[in-house]
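Only one protein chain is missing from this complex, and each of the others stays in its spot.
Labels A and B are assigned to the chains in the order they are written; within every chain, residues are numbered from 1.
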Amino acid sequence: MRFKFSILALLLEVVIIVLFGIFVEYDHRRKNPEILYPVFQDVHVMIFVGFGFLMTFLKKYGFSGVGINMLIAAFGLQWGTLMQGFWHMEEGKIHIDVKSMINADFSTATALISFGAVLGKTSPVQMLILTILEVTIFACNEHLVTNILQATDVGASMTIHAFGAYFGLAVTLILYRPGLKNKHENEESTYHSDLFAMIGTLFLWLFWPSFNSAIASEQNHQITAIINTYYSLAACTVVTFALSSLVDQRGKFSMVLIQNATLAGGVAVGTCADLLIKPFGAMFIGSIAGIVSVLGFHFLTPLLASKLCIQDTCGVHNLHGLPGIMGGIASIIVTAIQGEERQGVHLTPAMQAAALGCTLGIALVGGALTGGILKLPFLGQASDQNCFDDSVYWEVPEEEKPHEIPSNNYDEHSRFQAIM
Amino acid sequence: MRFKFSILALLLEVVIIVLFGIFVEYDHRRKNPEILYPVFQDVHVMIFVGFGFLMTFLKKYGFSGVGINMLIAAFGLQWGTLMQGFWHMEEGKIHIDVKSMINADFSTATALISFGAVLGKTSPVQMLILTILEVTIFACNEHLVTNILQATDVGASMTIHAFGAYFGLAVTLILYRPGLKNKHENEESTYHSDLFAMIGTLFLWLFWPSFNSAIASEQNHQITAIINTYYSLAACTVVTFALSSLVDQRGKFSMVLIQNATLAGGVAVGTCADLLIKPFGAMFIGSIAGIVSVLGFHFLTPLLASKLCIQDTCGVHNLHGLPGIMGGIASIIVTAIQGEERQGVHLTPAMQAAALGCTLGIALVGGALTGGILKLPFLGQASDQNCFDDSVYWEVPEEEKPHEIPSNNYDEHSRFQAIM
Partner (left out) sequence: MRFKFSILALLLEVVIIVLFGIFVEYDHRRKNPEILYPVFQDVHVMIFVGFGFLMTFLKKYGFSGVGINMLIAAFGLQWGTLMQGFWHMEEGKIHIDVKSMINADFSTATALISFGAVLGKTSPVQMLILTILEVTIFACNEHLVTNILQATDVGASMTIHAFGAYFGLAVTLILYRPGLKNKHENEESTYHSDLFAMIGTLFLWLFWPSFNSAIASEQNHQITAIINTYYSLAACTVVTFALSSLVDQRGKFSMVLIQNATLAGGVAVGTCADLLIKPFGAMFIGSIAGIVSVLGFHFLTPLLASKLCIQDTCGVHNLHGLPGIMGGIASIIVTAIQGEERQGVHLTPAMQAAALGCTLGIALVGGALTGGILKLPFLGQASDQNCFDDSVYWEVPEEEKPHEIPSNNYDEHSRFQAIM
């Protein structure tokens, strides 16, 4: 049983190294690449520390939250380099520089968002397969949106956030576990796991202006994207605190909302981040995103689980899905109101709408197909009882299970079968 | 009761968005703004991760430490943009770029320092009001010091650190709680809360050279400020470890000193950071700051609490107050010894002294007035018993209160009244 993951991972790494050997070259043609490098590092921190620690909020699933996040991202960035590169080959070669490293990191974000939807319910083997499929489909959809439809999506509200969220929701729908209908005892946080998650929240929040501006085509657009994202997030945060208190019967703040909904402003302003929406426009978008996200967590997530069989562990629908759609809609409105050009292309509401529609459709279909593949029996899912529990996949220090009954053979055996 | 905070926060956000709509424009005139952006990100991390995690040291107040810090900073940076911008309008417009984002972050630091003084004893509503008032008064004092007195304060030892500390101390004096004369049972750390606080300490410590150099007028001055701050902090840290062991009866290090006094060197060298004080001068200032700060924590803070009714939760007097004054005094001495010019203005000890005096006076008076306003009964302070306890304002995971007696109605009721 233990060989399944190891062999798959080693095999994939060998394949990737061979493909890199055939196709990948350094690219030293960009001027002043060192100016892009700090922005790359900000994005890099978001992917590994931001997403990673955000997913440590569960009391017994922190090792997987931050650890499997690292595995997915490290694997996905290599695969993403190839998948994105194949669309832009020159003389049969993929040329890489700092910008393509940013894009490689971006491509992993889709898989990490989907990981949030299925968190605690999938094995590392399943996540490797999901990453291969999702990054591949993402690269195709991104090519469609950017190069064929020639829509704008500088902060990737549609192509990363909405895509990753609806892909993940479709996967979790297919992998529906009726046995988790009643809340699993491990599906909750502790005081310190919530503080660990705040590390993730803050690094995402702080570096989001870099995320939304990293691939802007000109310096002025980049600064515009930085300013818009900064103020959108600030407004979103104030509104999230207000709404969090408002929707609670006793007026108390909820950590899950502060950890997640405060970030919705960064997602929602993404597509329009480098357009001239003015700072107050960015703040308006951020405020609405905060409201939508809080209401989503409070009312919609329970409904999705009970009525639509969509068990969304981290609530990615509220952080990435709805705000991602908002970003697309905002871009339709903005391009309808004012003419904007990007790289010689006149942006139109029709193309923005087409981009949004394609993205959602491809994400849902791709996610459903992926979910079907992940359900194949030989991949060996963990039992419901073993969900949200690091000890299925990790050596966990003893003293954290103070009252554990000495394990009997049957239990060991069933766990053993469940591994990977 | 729960509506008080929500409505105030939403109302303020609406007002701010309207004011942004009227006054705020992008500014794309700066050359090479992308060079300032990494420095902005360092400052940004200091404000949200640095200050935020530094205040998670209390065993039951970590959510508020990092969460309310985030609220204050996100709100304050919007308010600060307006308050600082009003002093520099061109054709009725406030122009924003990366540098004004740095200044907006700076302005929130004053409120966060004051938050450290009152930590655990104020409600979120009170903190919003404090932030409005303090950021407003800060912007006026900064204008006075920089533009009217034309004093230098590149690292803001006076205008941010001393100002924030003495403002906060005046607030906490007015809000004096005799019931907390004997140490509250929650006013202590745990092993892991101390480690969380070290995250804050280290990110403040590491990025302080960026803080002290961010608004330097020329590149040479910027590099000088970076070098001086780097060595000042290093010297301060060695001295703090030495003193921490020395003042303890059994020679043991104290986490509260390592978390705080190691940073005093960054504060104290601030005002003179871009002056030609030579590296050894910076290290001398840092060393003295470490000594002053450790002695302040060890001897002065208990005295302030018992004799002067000043309950300074985080000891901001020792980290920001005394070292801030030291920074001002150092600048008086340096400008007396050697002539320095900044932006065509000859710096004089008289103006540096005037800047220090004005700052302290305005901070103390402003803080006292603010404290008076925060004391208004309808703002509903928490009872002494509910101080330093997240569960008054936050949903807190159950298992962290293992021995809690099932709550009776009376207790619930009194807590409910205390909220916000």
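By our rule, contacts are C-beta pairs under 8 Å (C-beta built on N, C-alpha and C of every residue); 3 or more make two chains touch, one makes a residue touch a chain.
Computed from a predicted structure; not experimentally measured.
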Among the chains present in the display, which ones are touched by the chain that isn't there? A, B
If the hidden chain were put back, which of B:29, B:250 or B:307 would touch it? B:250
Out of B:215, B:235, B:334 or B:396, only one touches the absent chain, namely B:235
Looking beyond the chains shown, say which of A:10, A:89, A:148 or A:376 touches the absent one. A:10
Please pick, from B:207, B:297 or B:388, the residue that touches the omitted chain in the full complex. B:207
In the complete complex, the non-displayed chain touches which residues of subunit A? 1-3, 5-7, 9-10, 12-13, 16-18, 20-21, 24-26, 28, 33-35, 37-38, 41, 44-45, 48-49, 52-53, 56, 62-63, 66-67, 70-71, 74-75, 77-78, 81, 96-98, 101, 124, 192, 196, 199, 393-400, 416, 419-420
Note that subunit B touches the absent chain at residues 35, 38-39, 42, 59, 188-195, 198-199, 202-203, 205-207, 210, 219-220, 222-224, 226-227, 230-231, 233-235, 237-239, 241-243, 245-246, 248-255, 258, 262, 276, 278-280, 283-284, 287
